[in-house]
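A single protein chain has been omitted; all remaining protein chains appear in their positions.
Here is subunit A:
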Amino acid sequence: MNDIVVELQNVTKKIRGKTLIDQLSFQVKRGEIYGFLGPNGAGKTTTIRMMVGLMSITSGTILIEGHDVVKNRAKAMAHVGAIVENPELYKFMTGRQNLLHFARMCGKDVSQSRIDEIVKFVELDQVLDKKVQNYSLGMRQRLGIAQALLHQPSILILDEPTNGLDPAGIRELRDYLKRLAREENISILVSSHLLSEIELMCDRVVVIQNGKYVGEQILDSKHTEEQQVTRSIQFHVEQGEAAAQSLEGTSYQPVQVENNVVTLTLTRDQIPEIVEHFVRHHIKIYEVRSIAETLEDKFLSMTKGGHIQ
(Lines give C-alpha, C1' and ligand atoms only; values in the text may rest on other atoms or scores of the structure.)
Protein backbone atom coordinates (compact mmCIF):
# COMPACT_ATOMS: atom_id res chain seq x y z
CA MET A 1 0.00 0.00 0.00
CA ASN A 2 1.13 3.47 -0.89
CA ASP A 3 2.19 5.59 2.03
CA ILE A 4 0.54 8.74 0.72
CA VAL A 5 -3.22 8.75 1.16
CA VAL A 6 -4.07 12.23 -0.04
CA GLU A 7 -2.15 14.41 -2.39
CA LEU A 8 -2.91 17.92 -3.59
CA GLN A 9 -0.92 19.12 -6.57
CA ASN A 10 -0.98 22.85 -7.37
CA VAL A 11 -4.66 23.13 -6.62
CA THR A 12 -6.21 26.44 -7.59
CA LYS A 13 -9.78 27.64 -7.20
CA LYS A 14 -11.08 30.80 -8.80
CA ILE A 15 -14.59 32.13 -8.48
CA ARG A 16 -15.52 35.04 -10.70
CA GLY A 17 -11.90 36.02 -11.22
CA LYS A 18 -11.09 35.96 -7.52
CA THR A 19 -8.42 33.44 -6.53
CA LEU A 20 -9.57 31.68 -3.37
CA ILE A 21 -6.95 28.94 -3.42
CA ASP A 22 -3.62 29.51 -5.11
CA GLN A 23 -1.36 26.64 -6.23
CA LEU A 24 -1.81 24.68 -3.01
CA SER A 25 0.08 21.41 -2.61
CA PHE A 26 0.44 19.05 0.33
CA GLN A 27 0.38 15.35 1.17
CA VAL A 28 -1.23 13.39 3.97
CA LYS A 29 0.50 10.18 5.00
CA ARG A 30 -1.19 6.99 6.13
CA GLY A 31 -2.17 6.89 9.76
CA GLU A 32 -1.18 10.44 10.64
CA ILE A 33 -3.29 13.24 12.05
CA TYR A 34 -2.66 16.14 9.77
CA GLY A 35 -3.55 19.65 10.86
CA PHE A 36 -4.87 22.11 8.30
CA LEU A 37 -4.39 25.49 9.83
CA GLY A 38 -5.33 28.96 8.71
CA PRO A 39 -7.10 32.07 9.96
CA ASN A 40 -10.76 32.69 9.11
CA GLY A 41 -11.23 33.04 5.38
CA ALA A 42 -7.90 31.39 4.56
CA GLY A 43 -9.63 28.87 2.32
CA LYS A 44 -9.72 25.72 4.45
CA THR A 45 -13.36 24.92 3.80
CA THR A 46 -12.95 25.74 0.12
CA THR A 47 -10.03 23.30 -0.13
CA ILE A 48 -11.96 20.59 1.69
CA ARG A 49 -14.97 21.11 -0.59
CA MET A 50 -12.74 20.50 -3.57
CA MET A 51 -11.25 17.40 -1.95
CA VAL A 52 -14.67 15.81 -1.49
CA GLY A 53 -16.03 16.86 -4.86
CA LEU A 54 -18.52 19.46 -3.69
CA MET A 55 -16.73 22.14 -5.69
CA SER A 56 -15.06 22.08 -9.04
CA ILE A 57 -11.30 22.55 -9.22
CA THR A 58 -10.11 25.39 -11.43
CA SER A 59 -6.70 23.81 -11.98
CA GLY A 60 -4.47 21.25 -10.34
CA THR A 61 -5.10 17.71 -9.18
CA ILE A 62 -6.33 16.05 -6.01
CA LEU A 63 -5.55 12.36 -5.55
CA ILE A 64 -7.04 10.12 -2.90
CA GLU A 65 -5.45 6.67 -2.69
CA GLY A 66 -4.12 7.47 -6.15
CA HIS A 67 -7.54 8.19 -7.65
CA ASP A 68 -8.26 11.57 -9.16
CA VAL A 69 -11.30 13.02 -7.35
CA VAL A 70 -12.58 14.53 -10.58
CA LYS A 71 -11.84 11.84 -13.17
CA ASN A 72 -12.34 8.86 -10.90
CA ARG A 73 -14.77 10.20 -8.40
CA ALA A 74 -16.51 7.03 -7.26
CA LYS A 75 -13.24 5.22 -6.54
CA ALA A 76 -11.75 8.22 -4.75
CA MET A 77 -14.82 8.85 -2.61
CA ALA A 78 -15.02 5.21 -1.56
CA HIS A 79 -11.96 5.94 0.60
CA VAL A 80 -13.20 9.19 2.11
CA GLY A 81 -15.22 9.92 5.19
CA ALA A 82 -15.89 13.56 5.87
CA ILE A 83 -17.74 16.18 7.84
CA VAL A 84 -17.78 19.50 6.02
CA GLU A 85 -18.38 22.37 8.46
CA ASN A 86 -21.22 20.96 10.55
CA PRO A 87 -22.31 17.39 11.19
CA GLU A 88 -25.26 17.55 8.80
CA LEU A 89 -27.70 14.79 9.63
CA TYR A 90 -31.34 14.05 9.02
CA LYS A 91 -32.86 15.43 12.20
CA PHE A 92 -36.25 13.85 11.58
CA MET A 93 -34.75 10.36 11.60
CA THR A 94 -33.17 8.36 14.40
CA GLY A 95 -29.46 7.88 14.75
CA ARG A 96 -29.89 4.31 13.54
CA GLN A 97 -31.78 5.41 10.43
CA ASN A 98 -29.09 7.96 9.69
CA LEU A 99 -26.41 5.30 9.90
CA LEU A 100 -28.46 2.96 7.72
CA HIS A 101 -28.87 5.76 5.19
CA PHE A 102 -25.15 6.39 4.93
CA ALA A 103 -24.30 2.69 5.04
CA ARG A 104 -26.42 2.17 1.94
CA MET A 105 -24.68 5.03 0.20
CA CYS A 106 -21.08 3.98 0.54
CA GLY A 107 -21.22 1.49 -2.30
CA LYS A 108 -20.05 -1.56 -0.42
CA ASP A 109 -21.71 -3.77 2.12
CA VAL A 110 -21.51 -2.57 5.68
CA SER A 111 -22.21 -5.40 8.06
CA GLN A 112 -24.43 -5.05 11.08
CA SER A 113 -21.46 -5.90 13.28
CA ARG A 114 -19.50 -3.02 11.76
CA ILE A 115 -22.36 -0.65 12.60
CA ASP A 116 -22.48 -1.99 16.16
CA GLU A 117 -18.74 -1.62 16.47
CA ILE A 118 -18.79 2.01 15.33
CA VAL A 119 -21.74 2.87 17.54
CA LYS A 120 -19.89 1.46 20.50
CA PHE A 121 -16.76 3.30 19.53
CA VAL A 122 -18.53 6.68 19.59
CA GLU A 123 -20.63 5.64 22.61
CA LEU A 124 -24.03 6.29 21.13
CA ASP A 125 -25.64 2.90 21.89
CA GLN A 126 -27.96 4.45 24.47
CA VAL A 127 -29.53 7.02 22.17
CA LEU A 128 -29.36 5.32 18.80
CA ASP A 129 -33.13 4.97 18.48
CA LYS A 130 -33.88 8.56 19.42
CA LYS A 131 -34.48 11.18 16.76
CA VAL A 132 -31.38 13.20 15.98
CA GLN A 133 -33.18 16.47 16.72
CA ASN A 134 -32.97 15.52 20.39
CA TYR A 135 -29.21 15.00 20.29
CA SER A 136 -26.76 17.43 21.84
CA LEU A 137 -24.15 18.97 19.61
CA GLY A 138 -21.51 16.61 20.95
CA MET A 139 -23.70 13.62 20.17
CA ARG A 140 -24.33 14.90 16.66
CA GLN A 141 -20.62 15.38 16.18
CA ARG A 142 -20.06 11.76 17.23
CA LEU A 143 -22.84 10.47 15.01
CA GLY A 144 -21.29 12.49 12.20
CA ILE A 145 -17.99 10.77 12.82
CA ALA A 146 -19.71 7.40 13.01
CA GLN A 147 -21.38 7.82 9.60
CA ALA A 148 -18.10 8.99 8.13
CA LEU A 149 -16.33 5.86 9.41
CA LEU A 150 -18.89 3.20 8.46
CA HIS A 151 -17.13 2.11 5.29
CA GLN A 152 -13.65 2.07 6.84
CA PRO A 153 -12.24 4.98 4.85
CA SER A 154 -8.52 5.55 4.67
CA ILE A 155 -8.91 9.28 5.20
CA LEU A 156 -11.25 11.09 7.54
CA ILE A 157 -11.68 14.79 6.73
CA LEU A 158 -13.02 17.00 9.49
CA ASP A 159 -13.63 20.70 8.98
CA GLU A 160 -13.35 22.56 12.28
CA PRO A 161 -14.71 19.61 14.25
CA THR A 162 -14.45 21.35 17.60
CA ASN A 163 -16.70 24.26 16.62
CA GLY A 164 -19.33 24.72 19.27
CA LEU A 165 -18.06 21.96 21.56
CA ASP A 166 -17.32 22.71 25.22
CA PRO A 167 -13.84 21.99 26.59
CA ALA A 168 -14.87 18.52 27.76
CA GLY A 169 -16.34 17.74 24.35
CA ILE A 170 -13.20 18.97 22.62
CA ARG A 171 -11.04 16.79 24.81
CA GLU A 172 -13.26 13.80 24.17
CA LEU A 173 -13.12 14.34 20.43
CA ARG A 174 -9.37 14.68 20.55
CA ASP A 175 -9.08 11.36 22.33
CA TYR A 176 -11.39 9.68 19.79
CA LEU A 177 -9.36 10.94 16.90
CA LYS A 178 -6.06 9.87 18.40
CA ARG A 179 -7.44 6.43 19.12
CA LEU A 180 -8.80 6.18 15.60
CA ALA A 181 -5.52 7.02 13.97
CA ARG A 182 -3.72 4.58 16.22
CA GLU A 183 -6.15 1.65 16.21
CA GLU A 184 -7.48 1.75 12.66
CA ASN A 185 -4.50 3.35 10.94
CA ILE A 186 -6.75 5.99 9.43
CA SER A 187 -5.33 9.29 8.28
CA ILE A 188 -7.19 12.27 9.66
CA LEU A 189 -7.17 15.75 8.22
CA VAL A 190 -8.40 18.30 10.75
CA SER A 191 -8.87 21.92 9.83
CA SER A 192 -8.82 24.62 12.44
CA HIS A 193 -8.06 28.28 12.91
CA LEU A 194 -6.62 27.61 16.37
CA LEU A 195 -3.01 26.58 16.58
CA SER A 196 -3.44 25.50 20.20
CA GLU A 197 -6.02 22.95 19.15
CA ILE A 198 -3.92 21.57 16.31
CA GLU A 199 -0.85 21.36 18.54
CA LEU A 200 -2.60 19.03 20.91
CA MET A 201 -3.59 16.38 18.44
CA CYS A 202 -1.72 16.57 15.17
CA ASP A 203 1.46 14.90 14.01
CA ARG A 204 2.04 17.43 11.29
CA VAL A 205 0.48 20.70 10.31
CA VAL A 206 0.24 22.74 7.14
CA VAL A 207 -0.54 26.42 7.41
CA ILE A 208 -2.30 28.40 4.71
CA GLN A 209 -3.22 32.03 4.45
CA ASN A 210 -5.16 33.86 1.75
CA GLY A 211 -5.39 30.57 -0.09
CA LYS A 212 -1.61 30.18 -0.24
CA TYR A 213 0.75 27.68 1.31
CA VAL A 214 2.69 29.26 4.20
CA GLY A 215 4.56 26.32 5.63
CA GLU A 216 4.48 22.84 6.99
CA GLN A 217 5.71 21.68 10.37
CA ILE A 218 6.22 18.46 12.25
CA LEU A 219 4.78 18.74 15.72
CA ASP A 220 6.30 16.90 18.60
CA SER A 221 4.47 16.31 21.83
CA LYS A 222 7.41 17.61 23.88
CA HIS A 223 6.88 20.90 22.21
CA THR A 224 3.77 21.51 24.24
CA GLU A 225 5.71 21.49 27.48
CA GLU A 226 5.44 24.87 29.09
CA GLN A 227 9.20 25.61 29.35
CA GLN A 228 9.77 25.12 25.67
CA VAL A 229 7.09 27.44 24.38
CA THR A 230 8.31 30.83 23.31
CA ARG A 231 6.05 33.81 23.40
CA SER A 232 6.17 37.53 22.93
CA ILE A 233 6.83 39.41 26.15
CA GLN A 234 6.40 43.16 26.30
CA PHE A 235 8.48 45.18 28.76
CA HIS A 236 7.07 48.64 29.41
CA VAL A 237 10.10 50.65 30.49
CA GLU A 238 11.03 54.27 31.07
CA GLN A 239 13.28 54.49 28.03
CA GLY A 240 12.92 51.93 25.31
CA GLU A 241 16.09 52.83 23.45
CA ALA A 242 18.21 52.56 26.56
CA ALA A 243 16.72 49.20 27.36
CA ALA A 244 17.42 47.95 23.84
CA GLN A 245 20.98 49.22 24.04
CA SER A 246 21.57 47.41 27.30
CA LEU A 247 20.71 44.16 25.52
CA GLU A 248 23.35 44.64 22.84
CA GLY A 249 25.98 42.01 23.06
CA THR A 250 23.69 39.59 24.86
CA SER A 251 21.93 36.66 23.22
CA TYR A 252 18.58 38.46 23.52
CA GLN A 253 17.50 40.63 20.64
CA PRO A 254 14.36 42.74 20.84
CA VAL A 255 11.81 41.97 18.17
CA GLN A 256 10.45 45.46 18.39
CA VAL A 257 11.11 48.70 20.27
CA GLU A 258 8.32 51.21 20.14
CA ASN A 259 6.93 53.88 22.54
CA ASN A 260 9.18 52.63 25.28
CA VAL A 261 7.86 49.13 24.92
CA VAL A 262 10.49 46.48 24.22
CA THR A 263 9.19 43.22 22.83
CA LEU A 264 11.20 40.01 23.06
CA THR A 265 10.48 36.41 22.20
CA LEU A 266 11.21 34.36 25.29
CA THR A 267 10.57 31.10 27.01
CA ARG A 268 9.12 31.14 30.49
CA ASP A 269 12.48 30.64 32.20
CA GLN A 270 14.05 33.55 30.38
CA ILE A 271 11.61 36.16 31.68
CA PRO A 272 13.14 36.59 35.16
CA GLU A 273 16.59 36.70 33.57
CA ILE A 274 15.61 39.70 31.49
CA VAL A 275 13.97 41.41 34.43
CA GLU A 276 17.15 40.95 36.41
CA HIS A 277 19.20 42.21 33.48
CA PHE A 278 17.13 45.41 33.22
CA VAL A 279 17.26 46.01 36.96
CA ARG A 280 21.03 45.63 36.92
CA HIS A 281 21.19 48.24 34.15
CA HIS A 282 18.98 50.61 36.16
CA ILE A 283 16.16 50.46 33.70
CA LYS A 284 12.81 51.10 35.31
CA ILE A 285 10.20 48.50 34.50
CA TYR A 286 6.56 49.50 34.83
CA GLU A 287 4.91 46.49 33.38
CA VAL A 288 5.75 43.06 31.98
CA ARG A 289 3.12 41.63 29.75
CA SER A 290 2.82 38.35 27.89
CA ILE A 291 1.19 38.85 24.52
CA ALA A 292 -1.15 36.25 23.12
CA GLU A 293 0.35 35.75 19.73
CA THR A 294 -1.61 35.82 16.56
CA LEU A 295 -1.55 32.64 14.65
CA GLU A 296 0.79 34.19 12.15
CA ASP A 297 3.34 35.35 14.74
CA LYS A 298 3.30 32.03 16.39
CA PHE A 299 3.76 30.10 13.24
CA LEU A 300 6.52 32.41 12.12
CA SER A 301 8.32 32.05 15.42
CA MET A 302 7.83 28.31 15.07
CA THR A 303 9.41 28.18 11.66
CA LYS A 304 12.11 30.76 12.39
CA GLY A 305 13.62 28.41 14.92
CA GLY A 306 13.98 25.99 12.03
CA HIS A 307 12.95 23.03 14.11
CA ILE A 308 10.79 22.14 17.05
CA GLN A 309 12.09 19.17 18.86
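One rule holds in what follows: a contact is a pair of C-beta atoms (placed from the backbone, for glycine too) under 8 Å apart; a residue touches a chain by one contact, two chains touch by 3 or more; residues count from 1.
We take it that contacts and distances are computed from a predicted model.
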item	value
Per UniProt record, name of the chain withheld from view ["Acyl-CoA dehydrogenase family protein", "ABC transporter permease subunit", "Ion-translocating oxidoreductase complex subunit B" or "ParA family protein"]	"ABC transporter permease subunit"
Omitted-chain contact residue, chosen from A:Phe102, A:Phe235 or A:Phe278	A:Phe102
Selected residue (touches chain absent from view) among A:Met55, A:Leu137, A:Ala242 or A:Val261	A:Met55
Chain not shown: contacting residue from A:Leu63, A:Leu89, A:Leu124 or A:Ile283	A:Leu89
Subunit A, residues in touch with the chain not shown (by the definition above)	15, 49, 52-56, 73-75, 77-78, 80, 82, 84-86, 88-93, 97, 100-102, 104-107, 147
